[in-house]
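One structure is given here, and the rest of the page talks about it.
Only one protein chain is missing from this complex, and each of the others stays in its spot.
The block that comes next holds subunit A.
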Amino acid sequence: MVRIKNRYILFELLYPPSDCMASEDIIFQHRNPNKTKSVINPKTIIYELRKQIKLYLGEQGLGKANMTLQMKYFNNVTSVGILKCSAEYYKTVVLGLSMIQNFNNDKEKIIVNVVKLSGTINKLQDHSIKRNKELIKRIQFQTQTNNNLGYYLEQKQSEQLSQFLSEENKQIHVADEPVEME
């Protein structure tokens, strides 16, 4: 018997700001670590994904994509997650992810940014750590007084940074039970 081949998808949720605010904290506005996001959890994400696949590819597409679909990891603070799906039909899953605009018909719209595809989960973990370090570098560059941007950030954002740093050190918790459709 041949083993089932899987594909893992690393994605992140971006919250594009609708109102114009100061361009200083534009990186945090896209991630929103302090906001309460009770609506967004692995269950709602998978539910919305299946809804979008059914809308664009019908029941045949959903049946194919649904074979080994599973949320492996999701963190609401850094808004980064990892999905597992079958290697043959990963394109349908990526299409469903990119078509999501909101959760539960919420007014606030979001972008699901697919970062990387891989055959093993370890490679994705390495990539996400590397990516996070680059992000922290960008934030630290902004907080310098003598940068090219010519502005200075207040102390409240350093708290947000420490929250980011603490989340990065945590180990990935893998959910054993697959999330079922309601």
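FYI, a residue touches a chain if its C-beta (ideal position, glycine included) is under 8 Å from a C-beta of that chain, and two chains touch if they have at least 3 such contacts; residues count from 1.
The rule is short, and it goes like this: contacts and distances are computed from a predicted model.
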item: Hidden chain of the complex, named as in its UniProt record, picked from "Histidine-containing phosphotransfer protein", "Large ribosomal subunit protein uL3m", "Ribonuclease P/MRP protein subunit RPP1" or "Zuotin"; value: "Ribonuclease P/MRP protein subunit RPP1"
item: Among A:5, A:109 or A:130, the residue in touch with the chain that has been omitted; value: A:109
item: Touching residues (missing chain, whole complex) on subunit A; value: 14, 16-18, 20, 23, 26-27, 30, 56, 91, 94-95, 97-99, 101, 109-115, 117, 147-149
